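First the structure, which I've put down as structure tokens, then a few questions once you've had a look.
The complex is shown incomplete by one protein chain, all other protein chains being positioned as in the whole.
We just call them A, B and C in the order they show up, numbering each chain from 1.
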Amino acid sequence: MGLMTAAQYRASLNDGRVIYWGGETITDVTAHPRFAVPLAVASRDYAYDDPLLAPIITYETAPGEHAHRVYQVPRTIAELEQRLDLGRHMSIVGGVTGVYMALLTIKDQLAQVNPRFAANIETMYRYARDHDLRAAEVITDAKGDRAKKAHEQIDPDLYLRIVERRADGIVVRGAKLHITAAALVHELVVMPTKSMRAEETDYAVAFSIPVATRGVRIINRSFAPATLNDFDYPASARHSMPEGFVVFDDVFVPWERVFLAGEWQLAGAFAAALGLWERTLGLVIALHEAEVMTGLAQLVSEHQGKERDPHVMDAIAELMCYTETIRMGLDYAVRHYETTASGMLHPNTLGINVTKYYYASHFHQMVKHLQDVAGGLTITLPEEADLRHPEAGAYLRKYLAARPGVAIEQRMRVFTLIRDMTADAYGGWNLVTALQAGGGLKAQRIMMARTFDMERARHAALTAAGVTRGH
Amino acid sequence: MGLMTAAQYRASLNDGRVIYWGGETITDVTAHPRFAVPLAVASRDYAYDDPLLAPIITYETAPGEHAHRVYQVPRTIAELEQRLDLGRHMSIVGGVTGVYMALLTIKDQLAQVNPRFAANIETMYRYARDHDLRAAEVITDAKGDRAKKAHEQIDPDLYLRIVERRADGIVVRGAKLHITAAALVHELVVMPTKSMRAEETDYAVAFSIPVATRGVRIINRSFAPATLNDFDYPASARHSMPEGFVVFDDVFVPWERVFLAGEWQLAGAFAAALGLWERTLGLVIALHEAEVMTGLAQLVSEHQGKERDPHVMDAIAELMCYTETIRMGLDYAVRHYETTASGMLHPNTLGINVTKYYYASHFHQMVKHLQDVAGGLTITLPEEADLRHPEAGAYLRKYLAARPGVAIEQRMRVFTLIRDMTADAYGGWNLVTALQAGGGLKAQRIMMARTFDMERARHAALTAAGVTRGH
Amino acid sequence: MGLMTAAQYRASLNDGRVIYWGGETITDVTAHPRFAVPLAVASRDYAYDDPLLAPIITYETAPGEHAHRVYQVPRTIAELEQRLDLGRHMSIVGGVTGVYMALLTIKDQLAQVNPRFAANIETMYRYARDHDLRAAEVITDAKGDRAKKAHEQIDPDLYLRIVERRADGIVVRGAKLHITAAALVHELVVMPTKSMRAEETDYAVAFSIPVATRGVRIINRSFAPATLNDFDYPASARHSMPEGFVVFDDVFVPWERVFLAGEWQLAGAFAAALGLWERTLGLVIALHEAEVMTGLAQLVSEHQGKERDPHVMDAIAELMCYTETIRMGLDYAVRHYETTASGMLHPNTLGINVTKYYYASHFHQMVKHLQDVAGGLTITLPEEADLRHPEAGAYLRKYLAARPGVAIEQRMRVFTLIRDMTADAYGGWNLVTALQAGGGLKAQRIMMARTFDMERARHAALTAAGVTRGH
Partner (left out) sequence: MGLMTAAQYRASLNDGRVIYWGGETITDVTAHPRFAVPLAVASRDYAYDDPLLAPIITYETAPGEHAHRVYQVPRTIAELEQRLDLGRHMSIVGGVTGVYMALLTIKDQLAQVNPRFAANIETMYRYARDHDLRAAEVITDAKGDRAKKAHEQIDPDLYLRIVERRADGIVVRGAKLHITAAALVHELVVMPTKSMRAEETDYAVAFSIPVATRGVRIINRSFAPATLNDFDYPASARHSMPEGFVVFDDVFVPWERVFLAGEWQLAGAFAAALGLWERTLGLVIALHEAEVMTGLAQLVSEHQGKERDPHVMDAIAELMCYTETIRMGLDYAVRHYETTASGMLHPNTLGINVTKYYYASHFHQMVKHLQDVAGGLTITLPEEADLRHPEAGAYLRKYLAARPGVAIEQRMRVFTLIRDMTADAYGGWNLVTALQAGGGLKAQRIMMARTFDMERARHAALTAAGVTRGH
């Protein structure tokens, strides 16, 4: 019990989990080359021996006891700020492990309906924290025909459901999609993907189980090439992480790991609680990416002597506005935090939702601005291997010279990062994720509308219109 | 000395000032019907006997002494917040009187170059405060050919300049444009419109003089109809205020009222200091208008049973996002305030500039959303007079019925306000002002670029690109 | 019978029609100052003695017989082009008289259901043409609660309906909104505002009646000031036309003037047929306005020496793209015309709908571009009367000088037209009309979807995806 080393983490994953990728059945993720980069990415979160990183990524749970800070329940604004700052210093595997915050957010509400399940949450949270585990957010169902409810689908399993209730637990069947890092975590924390109605009782189910549980199968997919180097793929090399298509083929879940089993009125609360934290973390990363994109636009322009071109300055100004607007939204959400019944702080819901929508709905435009100033070399620049080739490399060094003093490699790395972030497979993943994480633009608009203070706006409008009582 | 009553304010304006409007020479603005509504608007700022308003619009300058709060120099975040809140509770005449904050902002800097002028600022500020005066921001020159500098124009007077330096003062000549409320204030606070170069020395001039000073002439213009009622023009009735084309026909300014007279290096600082406060106030009002527009979109839709139409919901969600993004930007700018050498607080410069740019560059789109959901009645609804007509009114009451329970007058007032705010003369003024106040989109982008932390962005980009020293 | 003179047209309007405006009951529209400018606008369409205009606005109906070309049924592409060209050479009163094209478009279809009504269309068309009448398009009902159908409203009259069927005709009751020029035409051509269902039979009604028919009342509204001059209002002076709120208070319509009376299946066809011609004419005018806006942006920039400013050039380029895209869309719609069963040509439906949507959804953005380059004088420029004032005028002439050689009046007129077209009451009317004419953005999207060749797109997508039969 306690913090693991990176080596212990790696070893812990060789536990018999059933993994498919690219037509192969992979028996040991720690040994397969396809997982090499993602494992390196995930392992960084266990670098507790890094003296600069340690104070950021750990906290004290009891005198002398430490855990990864992703497990810290924020109870002061300082702790909330530390949690957001943490988002910049951990991988997406650490990020999704934040799923426990969502569980704790709804624990109070759940306790009123099913105290045992609420206690299970508390127990599982402590277990995961104290064993330094990583968990995946397992939410999105296969969904089938969207015009139909869960129980109306041609196959009742298109939403994950309870197929058997036994004395010692439940048996579930279904599939969950877009499960980031599923193959590289310890626990799968499963929740309903939407609110449920009375007739969908069997679909109101939430629980946590180890990845290696019998009946669990993970089919993987990644934007990242099977192999990559960090010169040609500087962003992918830090973010490569497979998404899992996770199948539950009659999986048994003991009662002590169940958080919801038929209480359909609470189904929607899980997804809502998760969404807020997911969007918050997404914005922390979005702010960083926006700032990087702004810096890249400036650098690529300076390198080729175009930073005073008014058209370039306009595009960069748009990127500045984008960056700062996200920064201000996050700052607002933290300073106007909200508090749950049990004293946990979370960012302002409307602030997060508005900023997320602003970020998502303008992202493609910002990519356009960056690509517009960067130019064609973004996609035609030769690779590092050619730079290292004696003849090709000499030509590249001669002809990629631009403004005096700009190192050729720096110029190449700037173009390469622009390509990797916006115009290659990871770039495509970024575009889709900006829109879809947190539920697509439509869902995001609905989220805003739920917490916007329309009564105040309506009152302001009526007052301005000169309407008083009796009109 | 001390606070004036509204009646005293009105009386104080009949001082011999030279005013033109619509081909007439107007000798007493307090008696001319063209000024009736604007005067009513401006007079509200003197309603110190309103017990709800008084604590908001006044503050104590010395034991038992009160002044209008627009004169209060914010020294704590609470005072800064009060100042922003004040923006919602005073007319634009009060708003422009905030010009003294700009003067005080640059006073320290000015003192190093010309202590006498710095002292003049302090003196004039106290004088205006203690006499409860109103002042106009007199900035924009005629400018002539924008491709040429001040001294290169075909007429050297196209930028206001010093034409004579005398022992007792200076004589100035020129014209200033877009001077809101010039005909209804006491003091004209004149500043350079841009930074100046050494060869433009005579154009580096700032001072304050009474409106009735010999040689000052004001040609007026207003978006508002000559007469209006507040049913058909609910917004215009609160905002009607003439803009002045102010001519300085060899006007003498005594030295004690001069703030700049040739110190060209400081010319740009005046406009910059004013811009920040002007944009801040603009955003306070913009936030209110955005909230009103959101409420109007909701009301007009509810009235006609369309508030669940997904297309309508989408448009309203965009208005929500707009409103809250402005709110968050203002909140950020206040909480991350900056402090001058002499301890005066002002909102975060980058925060204000970014939020202003966001507001300005998206405003036309928001007008489109509101007009899209409101529909054609926005422009074809009959007037109040027809509603009061026995026959026409009966027809209107019958045929404007919509969802049960919605009062006809309320429905009409909502449409009328949408028209007045977005699709009539005041609406046009709003569109242009959103873009041009604070200098047009291009100037706003430049303002952002000046204070954006590009070094941080550049560093973030280089780090992400894997560039370290030596590359 | 035959063409009227302008004087005859004016005289013909003093026929006892019941008109309300601004709380007045107006007994003779030809004598009331409120109608002076609109009447002048409408009268221009009768200037058959203008030798340049005559060939454009007339055609030969039989040897030696002429009619206004708005009555010409296009049967060749040349005639279709003439019709579009006509749109630039007649007032909006002429424009709405094109309602007969819509009636003729559905005549064939109607003949299969009710030959008598089809014959009525033909008869009324010839009558109006041969008497050189003007007609209004009377479509939009009061509508009440949009979430309910016509017969479900709290007042059954909220959609115009047949309240009595008699041997000699029908009696109708209801109100129609946004009826351009209703007070200044001869005939009101009434149609259903939407498709109707079986239970809405009484609402499926179309007919034509003279404005002075007993029971017809028109409440007027206009964007234009009660009086205006064409220096300060150059666009309004050409486009000022009241919109009518037209009430049918148990109006009797003889059978020979009825086009639809219960055939609910055809109700939607009327509005659809009208929409195409209305949008076509709208685009002809939109193209002209876009070209004018582009020219204004160029002129206002040249006048003040800013036409080489890259920011200005960008904005003007956007206006160019807008202008030419509309031009190309109209050209396409004419060249790819469609033909009705009886041989009448009309523009390509999809082409018109797409171009209309493009125009409508980008218009606010184009206004923004123009206002951005024009600057603040757009709204603060003094009026013509001040220019004519001896003292004020001298100052204006001195200080509005800009680039050498630019006449002051030309500079003022350019600003004034920008204001009138985009930032004053007519500008607001333009903004709302761009969106709402032809049914709002949502309706326009639906219109596009109806005629888009999705089968071709689906096939292209499947082929590109490698899907062949059996997959």
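Please note the rule applied: a contact is a pair of C-beta atoms (placed from the backbone, for glycine too) under 8 Å apart; a residue touches a chain by one contact, two chains touch by 3 or more.
Because the structure is predicted, anything quoted here is derived from the model rather than measured.
Remark: the absent chain touches shown chains A, B, C in the intact complex.
Note that of C:Gly262, C:Gly351, C:Gly427 or C:Gly440, the residue touching the chain absent from this view is C:Gly351. For the chain missing from the display, the contacting residue among A:Thr61, A:Thr340 or A:Gln436 is A:Gln436, taking the whole complex into account.
The chain that is not drawn here is touched, among residues A:Arg75, A:Arg116, A:Lys148 or A:Arg165, by A:Lys148. Of the candidate positions C:Glu79, C:Glu256 or C:Asp314, contact with the hidden chain is made by C:Asp314.
Against the chain not shown here, chain A presents residues 20-25, 140, 142-148, 154-155, 157-158, 174-175, 177-178, 217, 219-221, 223, 225, 243, 245, 247, 249, 304-306, 308-309, 311, 364-365, 367-368, 371-372, 374-383, 385-386, 388-389, 391-392, 395-396, 398-404, 419, 422-425, 427-429, 431-433, 435-436, 440-442. For chain C, the list of residues touching the undisplayed chain reads 230-231, 234-235, 288, 291-296, 298-299, 313-314, 316-318, 320-321, 323-325, 327-329, 331-332, 335-336, 350-351, 354-355, 357-358, 361, 407, 409-410, 413-414, 416-417, 442, 445-446, 448-449, 452, 454, 456-462, 464-467, 471.
Panel shows chain B; residues 310-311, 314 of it touch the chain omitted from the view.
One rule holds in what follows: only the chains that are shown with their structure count from here on.
Greatest centre-to-centre distance from chain C is found for A, with centres as Cα means.
Separating the CA-averaged centres of chain B and chain C is a span of 38 Å. Separation between the centroids of chain A and chain B, computed from CA atoms only, is 43 Å.
Our note on geometry: chain A versus chain C, Cα centroid distance of 51 Å, whole angstroms. Shown for chain A are the residues that touch two or more other chains, namely 314.
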